[in-house]
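Dumping the structure here so I can ask a few things about it.
One protein chain omitted, others in place.
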Amino acid sequence: MPWDEGLVNSLVYDRPDPGEGRVMSYVGAINEALTIALDSDPSVLVLGQGVDDPSAMFGTTRGLQDRFGLRRVFDTPLSEEAMMGVSAGAAMNGMRPVYMHNRPDFVLLAFNQLVTHAPKFHFMDNGQTTVPMVVWAAIGRGWGSGAQHSQAIHGMLLGVPGLKIVMPSTPHDAKGLLLAAIMDNNPVCVFEHRWLMKKDGVVPERPYRVPIGKGICRRRGRDLTIVGASHAIELGAQAAALLASEGIEAEVIDLRTIKPLDESIVLESLHRTGRLLVVDTAWATGGVCAEVGCLAAEKGFRDLKAPVGRVGLPDAPAPAGFTLEQFYYPDAPRIAEAARGLMRA
Amino acid sequence: MPWDEGLVNSLVYDRPDPGEGRVMSYVGAINEALTIALDSDPSVLVLGQGVDDPSAMFGTTRGLQDRFGLRRVFDTPLSEEAMMGVSAGAAMNGMRPVYMHNRPDFVLLAFNQLVTHAPKFHFMDNGQTTVPMVVWAAIGRGWGSGAQHSQAIHGMLLGVPGLKIVMPSTPHDAKGLLLAAIMDNNPVCVFEHRWLMKKDGVVPERPYRVPIGKGICRRRGRDLTIVGASHAIELGAQAAALLASEGIEAEVIDLRTIKPLDESIVLESLHRTGRLLVVDTAWATGGVCAEVGCLAAEKGFRDLKAPVGRVGLPDAPAPAGFTLEQFYYPDAPRIAEAARGLMRA
Amino acid sequence: MADRPIRYRYAGKAAQGFQRFAASKPPEFLIGLYRSMLRIRRIEEAIERRYREDQMKTPIHLVIGQEGTAVGCCAALRHADLLYTSHRTHGGYLAKGGDLRAMLCEMHCRVNGCVGSRGGSMHLVDKRVGMAGTSAIVGGAVPIATGAALAAQMKGEDRVVVTLIGDATTEEGVTSESLNFAALRGLPIVFFCENNFYSVQSPLDVRQPPRSIRAWAESHGMAACTVDGVNVLAVREATSAAVARARAGEGPTFIEAEVYRFRAHGGAGDDSHTGYRAVAEREAWEAVCPIAIFGGYLTSAGLLGDAAVAEMEGRIADEIDEAFAFALASPYPTEADLLRHVYAE
Partner (left out) sequence: MADRPIRYRYAGKAAQGFQRFAASKPPEFLIGLYRSMLRIRRIEEAIERRYREDQMKTPIHLVIGQEGTAVGCCAALRHADLLYTSHRTHGGYLAKGGDLRAMLCEMHCRVNGCVGSRGGSMHLVDKRVGMAGTSAIVGGAVPIATGAALAAQMKGEDRVVVTLIGDATTEEGVTSESLNFAALRGLPIVFFCENNFYSVQSPLDVRQPPRSIRAWAESHGMAACTVDGVNVLAVREATSAAVARARAGEGPTFIEAEVYRFRAHGGAGDDSHTGYRAVAEREAWEAVCPIAIFGGYLTSAGLLGDAAVAEMEGRIADEIDEAFAFALASPYPTEADLLRHVYAE
């Protein structure tokens, strides 16, 4: 899919977290996390449509079945709702399933289990049961994925009590957040973005966890705060680079976890910069943009020097054709333009 | 369920829209809307679990099957996902189904059809097909409904392009919005609230539509704006009455439609009052509170004199027991207290 | 109003059906089954009677008339085996060895209810006795039970999972998905379907075409049988065979038992007079009350006398009185309890 890849590769991105570790790909980092988890905890399972097929879930599950066996790494029927419930039931009885989906769109088939069951049992039975499971999916974009194969649904889940949602933006975090998610005793959704899959980054070899619920500052700046997660951080960082060349210093805050949200990292940055732009890979209406924007108005109001800005998808389904896609998806120039608007406001 | 009813009836509520019409119950108003729609348009269908049973969907569908026949008013199997798709397919082929659910929780089983299919077809096939269907559900609260029978899911759907969502607060609007929804050429969700079902109000006898996408001011006030929809308006109005006795004049804006949102009515009110409190029957995180709060910070920032406030459910599943329920659900005193906080801020 | 025609007739052998199964069983065992059914009946009757006093603020779904299935089924289980049910929990909970006090406390919204007043009647869970999970969403527990069976299989535990479902539950797609997965993996699970011909007030024939539920289940590739649901011994025998098969690693079984509920779907009292089913239909089934016919059989076989029954009744009545008194004297949860167990540590 060269059209896509051309676009993806044109995104210049500074290596994050230079330090201990080797340069490896995002996919490799996920594969390593799964390997460590399977290796160190016999209760970990990896399941999902095609996790053992030649394309191996973008490569993230490559080799796992050979190494850990058919029992622990397995393909599933096309029954998203049941397999989500099966994962919850297994989790309630001592296993730690990692249920992987090619696309978040398919998770919508399982909302009854994901929303009304898995995250509520622990509360409903007064703490008798825990439901340590991971639901993993990679947001599609481009190459004509279209309206039914590119939905970013994380914003829909912000109001679901008992659920945690992480969205890594670097290979380092992809490994560390996935390990944290697998070891967490709650249902955790891990939403990846396809455009991150081939990025390289520095990844420590040892097992480590990136704490769930804590954001990180990716770039310091005094003029405004750009907040986001996952691929939005890549776009935000590019925009920040554009802005820097114009003398505007943007701080880039990577939420890493969107539920529970690290409110203080956002509010502290806002305190310094006074301006907030929220960027998300999903629709601008509702979702992360709305939540973080409202948070600023609610708890950071005294620091706000300008209106809150949001950059996300317009209120339309994703078109399939690549020309329409280019109008549809926000990019660094558009983010930078929104930031300039806030600076003028 | 007298415990519940005691609580419901203790809510004093001024009759809205005095004017043309008779006093009738909320349930009666819905029944009248369905009757008019079935009577005037042979393509209208009413379906749902138990729409023809003795309890008749809270009474809203009472008598419809006798009058319009088994073909047009019918019970369904327990197959929420398929029946949502059946409704969409029928709508795409000339019918106008009104698919009714006892509780929004059951709509979650059909999110694949509701989110990924019905609202996208018109866009995806370039306008060839329209999908005029109504998905109706009444939010549960109280009497031990618990975590799986009281979810208010409207906030999850705010980011779904192509969908409209209405939430009436009075019998007048229940009739007018439902008629507008049935005549609309798009999928429209109508979320009711159980606690409104037995309220009386003045309802014109004639067919009329309350326009989708337009809010209404329920009470004038200069000090702050309380925004909400459905049962939140009842609570907001009570809170406004409490506040008035202390000299605080709250304006109460009833959104009526939460998607597409009537931004201007919110922003105009905010322009007058400078303070915004959003009240919702769902979780305060994400959803309507976040969206309207962010809107204020984005487009009404210059008018904001104080932080935005939100009152909704805490980030926990609904407990079943009535003592816990009372701690869980916000009421007028709590809304008033939040308003006082904004006045002091 | 004239009664409507009888739709669903009992097809079994009533008291004539016991001899075949009773022969080889010790008297204490048979009397134990009788006592267990009688106890459930009396508990349900007490709940029903006292429900009108409004101390139990929870939706109830009585099993009066369906004691034969709950008791017969659980009599085939060991303590370590797991039971999952839907909304209709009382019979399963008690038959699985549940704690009456904990149940009544739950129904009275007390903090020492089996789930601390978070679940109410529809969500009785008690891991101490293998009452492993319940869902108020029809079909919701089915894949979860399947996942529990997967966990048992993977961990090599000598543990069988049973899930009690209703006839309408077979209409939910997730049930088909779960049967497929259970058959595919040869899981140690028994799907026990109590076909009581109604879903709330909707009769089977408006929800399913004339076809056999058993054959439908069988077509998923698993063993399946039908059993007379009013015959506690037949139920026990069929379940034992299924459980033995599961324990031997021979995979899942689906059991369909025709039964009848003598009361309304929910709440206290019968509702046949509302016209959705014939009063005569209910009466015809009451004539084959699972307790009365088994009692009759035991009496005629010389295993049970009036004195023994009187003693049983006395003990049960005392237990019930004591448990109610205990519940009514128990404390309510406090506000501090509300936010516990939203997330697991």
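Order as written gives the chain letters A, B and C; numbering starts at 1 within each chain.
One rule holds in what follows: contacts are C-beta pairs under 8 Å (C-beta built on N, C-alpha and C of every residue); 3 or more make two chains touch, one makes a residue touch a chain.
None of the values given here were measured: they were computed from a predicted structure.
Undergrad: Counting the whole assembly, list the visible chains that the omitted chain makes contact with.
TA: A, B, C
Undergrad: Of the residues listed, A:Y208, A:F301 or A:Y328, which one is in contact with the missing chain?
TA: Residue touching the chain left out of view: A:Y328.
Undergrad: Among C:N180, C:T226 or C:S272, single out the residue that touches the unshown chain.
TA: Checking the options C:N180, C:T226 or C:S272, the one contacting the hidden chain is C:N180.
Undergrad: Considering the whole complex, not just the chains shown, which residues of chain C touch the missing one?
TA: Listed in rising order, the touching residues are 171-177, 180, 183-184, 206-212, 215-216, 218-222.
Undergrad: Mind listing the chain B residues that contact the chain we can't see here?
TA: 45, 71-72, 76-77, 79, 81-95, 97, 112-113, 116-117, 121-132, 161-162, 164, 185-186
Undergrad: To test your reading of the contact rule: which positions on chain A touch the chain that is missing from view?
TA: Counting only chain A, the missing chain is touched by 1-4, 49-50, 53-55, 74-82, 105-106, 109, 143-149, 314-317, 319-324, 327-328.
Here is the rule we use: only the chains that are shown with their structure count from here on.
Undergrad: Please compute the C-alpha centroid of chain A, do the same for chain B, then give the distance between them in whole Å.
TA: Chain centroid spacing, chain A to chain B, equals 31 Å.
Undergrad: Using the average of all C-alpha atoms in each chain as its centre, how far is it in Å between chain B and chain C?
TA: The separation of the two C-alpha centroids amounts to 37 Å.
Undergrad: Just give me the whole-number Å value for how far the CA centre of chain A lies from that of chain C.
TA: Distance between chain centres: 43 Å.
Undergrad: Tell me, which residues of chain C touch at least two other chains?
TA: Correct list: 118-119, 123, 135, 137, 140, 173, 342.
Undergrad: Of all residues in chain A, which are in touch with two or more distinct other chains?
TA: 81, 112, 116-117, 123-124, 161-162
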